[in-house]
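Working notes, beginning with the structure itself.
A protein chain is absent from this complex, but the other protein chains hold their places.
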Amino acid sequence: MGTMILKLAARNLLRNTWRSGLTAGGIAVAVGLLIWTNAFVEGYMAQMIEGTTAVELGQVQIHRGDYADQQAIYKSFEPKPEMMESIRSVEGLEAVAPRVEFFGLAGTERKSQTTRILGVEVGAEKDVSLLDDAIEKGRWLEPSDQGREVVLGQSLARQIGVDVGDELVVIAQAQDGSLGNDLLDVVGIVKTQNNMIDRQTAIVPLKEAQFLGALGGEVHELAIRTKKPDQAEAVANTVRQRLADRRIEAIGDDGEPKKVGFTVQSWQDLVPEMNQMIQMSKSSIWIYYIIIYLIAALGILNTQRMSALERRREFGVIQAIGMSPGRLFGVVMLETVILSLFGALLGVLAGGGLSIYHAAYGFDMGIFASHDTFSMLGVGMSAHVYFIVTLEGVLQPVLALLPVAILCGLWPALSSANLDPASAIAGRQ
Amino acid sequence: MWKLAWRNLWRNRTRTLILVSAVALTYGMALVWIGMSDEIHGDMAEAAVKTAGGSVLIHGDGYWDTRSNEMLVEQPAEVSEAVQSVDGVESVTQRVLLQGLLNSARNSNPVQLTGLPPEKGASIHDVEDWVVEGSWPDSPHDAPIALGKGIVESLEIQLGDKVVMTATAPDGELTRALFRLGAILDTGSKSLNESAAYTSLDVAQKVMGLGDRVTQLGITIEDGLDEAKMAEDIRAAIGDQSKAEREGLEVLTWQTAMPEMVGAIELDDAMMYVYLIVIFLIVTFAIANTFMMSVMERVREFGLFNALGLNDRRIAVMVLEETILLAALAIVSGFVLGFSGHLIIQQVGIDMAAFTGGEMEMAGVQLMDMTITSELNPGKWLMATGFVFVVIVLSALYPAWKASRLAPAEAMEFYE
Partner (left out) sequence: MSLIEVSGVERTYRQGEVEVHALRGVDVTVEGGEFSALAGPSGSGKTTLLNMIGGLDSPTAGTVDVNGSRISDMDRSKAADYRLHHIGFIFQAYNLVPVLSAYENAEFVMMLQGVPKAERRERVVPMLREVGLEGMIDRKPSELSGGQQQRVAIVRALASRPKLILADEPTANLDSETSADLLDLMLELNQEYGTTFLFSSHDELVLERARRVVRLRSGQIESDQRDSDEQVA
């Protein structure tokens, strides 16, 4: 019985191949477009997250508790080996690197610029960020960590007017208020598309930065890279628990000694506007779903209604010889669902195929614009987007189509089931 | 013939209504979408102009790329006069822009110090409107400075406190200048609050030893003029006044100054058109389908027309006439829909601030106007309308052709 209904429905669709074909084609374009959009947004957002976190930020950062409200050079802490050990053993953590960060002036005798001095432990930093990969000219810092050398952001180097091989004077107000200065060799230039780094940052070995800032063995930041980007919040939570009871002696703003703890932040906490952007982009896809399916629905509705109207006499006969209205309803409904699923399948093949192609070779949005890079929230974005095809991104448009198809099938199915067999057979409306 | 086409259209009322509403809905939505995009892009462009300092900018040659404190406009008064004589120029504002480090006893903070002439409106940003504490531009102090509230918090200072700015002077020497906090600003943007500092033009010139020289001439132009063309005219005008002076200046449009923003707008625009075209493709399937149905249904009738002496061409023309009427109907109702949507959004506005936390940085520009309204661009709307019309008529071409070709017997087979 079930197979009979299925057979009837399928054959009825095949009876009018051009009509079913056009309707399925419309559905396929709609589903394909949504699958493609999902893969595009996934890829684009991954690029944004990567741009935000991979270059420098890391997925999780640890600071002294009072550092977040106001970043000041004296708000440093000592990364004790056993503390580092307890952080390193957190599941999902790939690497952790200590950093020193403060503002100073960097320049030559002729000219200097306000500069963010970033001290990194060369060996550890390699595993956390992509700063070393961003070398545009020259080389990255010596792994020995002993060099009196500096790597500059590209725009900063141009502003100061120095190049690889030149010497650079760095002056900074140290933690104790004294003025620290040193003469460093420019060994490399980085270009990251991240404005903060390219325009303002001078990267020096950790020990050099600690010397300039008179910080001893202390640091400002521990940056963590997680094994996967989506583990950031979980790792942050675990680290937060492990550091919850640790306190360090510090001098408060009022000059009185006090105890402060640690702040652990995931990139979502650190760049909330980026996180919001991503969430908003993901949720606004539903507007596309609504618009596209509303239009596709009107197409489906029109064809299925016509096809049911055309067969009134046939449905009258079928009911007269004993098919119940309920079964007839099922047959007509099933037609719409099968047609929609077939269209969806075509859409999955077309949209999925195109997405996979764009995942492998990238999609070049630059063909639409005269400039092929742009930046958002300070992160440089390439117009060449590599799509990410997820099972969810492919299935969601198909699943969302089902209720649409069912709604569109209701009218024709109900009117077929409720027709008056006597007048339908006689050819009266 | 038109009358017959019209009646044919209404023979199947529901079908025509569904089709018309599908097209009208899509077309109306496209109009609203275009309107909202234009408004957003307008806001983005406006924000970019504000960030850059004007629609057209004049700096010492090479300044924009390096933001170097020592690249200056040597004779700003003369250049300004020459620029003002150009048709279409609204205003010319002289500014000093200095990158430097601001120090208090407690802390230091990098800033961009902008020196502004005293008259109101001299900045494209309305500094006066941002003042939350203190007074601006009138100040009891000799060298007043207005700072974003983020800087004030970071430096832990109060109104009247001293701050020292360390910056490179034009001669390349590191110079320290003393200011007193005259006003605290809330710009509405977190990052501006953390980096923006203002003082008066003459104070900036004096403390940095600039003499009459300025960093930037920000030029606003009358609405609707082409920036590139204006830049061309301005370049020529400066050239006329003093050839030597021109050699050392760069004249930029905001588009050349902020290429990433132009890229972002173009990309967004292009993606919108890609989506609109694909969505219309879906509609095309529905239209072609419906017309195919209506043609096949009436194949006997067409045979009758044929017998009555209507030739094939005229049958095709009749079907096309039906399409044109349907397109017109859909476009009229879609326009009513789209235009009302546009008016409503223009009046009410969609507040995006709730999603983005009040501001959004894009291509180095703070977008602070996060309320989307709609802007009517007649050219674009007309283009979209033409596109919809052509798409509908094209999608009925095959059914029309088929109608003129089909022998009734063949059609019955095709149809059953």
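A and B are the chain letters, set down in written order, and residue numbers restart from 1 in every chain.
Following the convention adopted for this analysis, a residue touches a chain if its C-beta (ideal position, glycine included) is under 8 Å from a C-beta of that chain, and two chains touch if they have at least 3 such contacts.
Just so you know, these numbers come straight off a predicted model, no measurement behind them.
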**Q.** Of A:Gly147, A:Pro229 or A:Pro325, the residue in touch with the unshown chain
**A.** A:Pro325
Q. Of the residues listed, A:Asp127, A:Asp230, A:Glu314 or A:Asp364, which one is in contact with the missing chain?
A. A:Glu314
(Q) Tell me which stretches of chain A touch the chain missing from the display. (A) 1, 4, 8, 11-12, 14-15, 313-314, 317-327, 420-422, 425-426
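In this section, only the chains that are shown with their structure count from here on.
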Q) Using the average of all C-alpha atoms in each chain as its centre, how far is it in Å between chain A and chain B? A) 25
Q) Can you list the chain A residues touching chain B in their complex? A) 15-16, 18-19, 22-23, 25-26, 29-30, 33, 70-72, 103-105, 107, 109-114, 116, 155, 158-159, 173, 195, 200, 253, 272-273, 276-277, 280, 288, 291-292, 294-296, 298-299, 301-303, 305-306, 310, 365, 368-378, 383
**Q.** Residues on chain B engaged by chain A in the complex (per definition of touch)
**A.** 14-15, 18-19, 21-22, 25-26, 29, 65-68, 70, 99-101, 103, 106-110, 153-154, 156, 166-168, 172, 174, 259-264, 266-267, 269-271, 274-275, 278-279, 281-283, 285-286, 288-290, 292-293, 297, 355-357, 359-364, 415-416
